[in-house]
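Every protein chain except one is present and positioned as in the full complex.
Naming follows writing order (A and B), and every chain is counted from residue 1.
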Amino acid sequence: MGNEKIITSRRKFLKTATALAGATIGYTWLKSSQILLFAAKPKDESLPWYGIVIDIQKCIGCGNCAKACKNENDVPLEPFYFRTWVEQYTVKNDGSVIIVSPNGGIDGFKQTVPNEDIFKSFFVPKMCNHCSKSPCTQVCPVGATFESPEGVVLIDEKYCIGCRYCVQACPYGCRFIHPVKKVANKCTLCYHRLKKGLAPACMETCPTGARMYGNLRDKNSELVKFLKEHTTMILRPHLNTGSKLYYNALSSEVR
Amino acid sequence: MKFYIPPQIPRLALAFAVFISLFLILRHFLIPETFGEYGHYRGASLIDNAKPEIHYAGQQACFKCHQDIEDKKAQDVHSDIHCETCHGPGQKHVLSSKAVDILKPSGRVFCGSCHIINAGKQKSIINQIDLDKHNVGKNCINCHNPHQPWEMKK
Partner (left out) sequence: MEPHYQHLYEILAHAQGYIFPNEIDLQWGILIVVYPFITGLVAGAFILASLERVFKVKILKPTYQIALLTALSFLLVATMPLISHLSQPQRAYEIMITPHSSSAMAIFGFVYLWYLAVVLLLEIWFDYRHSLVVWATEKTGIMRLVYKILTLGVNDISPRTLKWDRKLGYIITVVGIPSAFILHGYVGFIFGSLKANPWWSSPLIPIIFLFSAMVSGIALIMLVYMIVSYVRKKAIDLNVLDSIGKYLFFVLILDFTLESLDQIHRIYEAEESFEIIKLLVSGKLYLTLFVAQGLIGTIIPLVTLVFLQFYKHKIRLQKTMYFIVSILVLIGVYSMRWNVVIGGQLFSKSFSGFTSFKVGLIGLDGTLMAAFWLILPVGILAFLLWLLPPWKMVKEEDE
């Protein structure tokens, strides 16, 4: 009886040992094969790491940003494709919220709710949040959208297969399929302008300076100073997107 | 006891080996050259993304010729507004000022795109005009110089 017990326990031990050894070998093999998976390189500290601030108190809803964006980036002028747009939120005295964005705000806003019914009203410019844990680049099946070493989320128009998974994955509605190029399209923070030392078109044309971009790595930059002096908020923090678009004076109604 | 390998196994193994090798060879030739240079994407895409021509020149380009406007503008409330906010994209004009003229917008609707009254605007940020009451029928620039709004014209 005792002998049998020893044998079964020995067999059990051998089984466990084999399983462990197998798992270890499997793991090391998997590790070496990661070369095939194109592991991301460590981030280059010498490059800027871009972030954006939008000051809701300063936005006057003129729509210059949305218009300039379309001009600069050859986005069709139809009212369906926007890399950036402006929304007006109007909270009425009865608590209901009215959101409008006619033609993305390009033609300006007409006040539709009479003053006496308004609890508060404000404009919210929207654009790509250039998330550092971006849900859109996560889901791209081929690596046609990615975060650049400067923290700008870009699209490879020559490689995109147009599966639209990224459009579904963006919780902010910032992506669309370009009707002419037939690939995904979105705000690039005017990457082509940044590389030439120019500000993004929306910021160049904002009359009130409601939009700001800067290097989050540089602790002396205007942007970091602003973030230090103001209480800012990102959209949908519970989704853990690592958004780098910070809103000043963001109201809780904004989605 | 002799170890027996059923004839199906080596044949299937061969078929799979051929298939997988073909796939690996194809894969080798199909992967773009710069793929994986910085991460799981085509490194050359960074260059592609930096390539497009700019349309907005930036106001420093404007001031190279229009120093007078820069000085004028600096004295009044429109000092922080960059030229192309009102004048539109100017890169073509910068490249060839003779061939391409810059936009010179005017009119109550245009100025109204910023100054129209709306509950969503903060009064401290912008002066808002009720276009139905304020000097109806007149063009804004008849009285206001757009570069120096409070330098009233007679």
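Basically, a contact is a pair of C-beta atoms (placed from the backbone, for glycine too) under 8 Å apart; a residue touches a chain by one contact, two chains touch by 3 or more.
Everything quoted here is computed from the prediction, not taken from an experiment.
Novice: Which residue from B:I31, B:V109 or B:C143 sits in contact with the chain not drawn here?
Specialist: Answering carefully, the residue with contact to the hidden chain is B:I31.
Novice: Which residue, A:F109, A:F123 or A:Y172, contacts the hidden chain when the whole complex is considered?
Specialist: A:Y172
Novice: Spell out, residue by residue, where the missing chain touches subunit A.
Specialist: Where subunit A meets the chain not shown: residues 37-38, 78-82, 85, 87, 97-101, 104, 126, 135, 138-144, 159-165, 167-177, 179, 182-183, 239, 255.
Novice: Quickly run down the residues of subunit B that touch the omitted chain.
Specialist: 4, 6-9, 11-12, 15-16, 19, 23, 26-27, 30-31, 35, 40
As a working rule, only the chains that are shown with their structure count from here on.
Novice: From the mean C-alpha coordinate of subunit A to that of subunit B, what's the distance rounded to whole Å?
Specialist: From the centre of subunit A to the centre of subunit B is 16 Å.
Novice: For the complex, which residues does subunit B have touching subunit A?
Specialist: 32, 35-36, 38-42, 45-46, 48-56, 58-59, 80-82, 84-85, 88-89, 112-114, 116-122, 125-126
Novice: Give the list of subunit A residues in touch with subunit B in this complex.
Specialist: Counting only subunit A, the residues touching subunit B are 37-38, 40-41, 57-58, 60-64, 68, 71-74, 88-90, 108-111, 113, 115, 118, 121-123, 143-149, 154-159, 188, 191-193, 195-196, 198-199, 201, 204-209.
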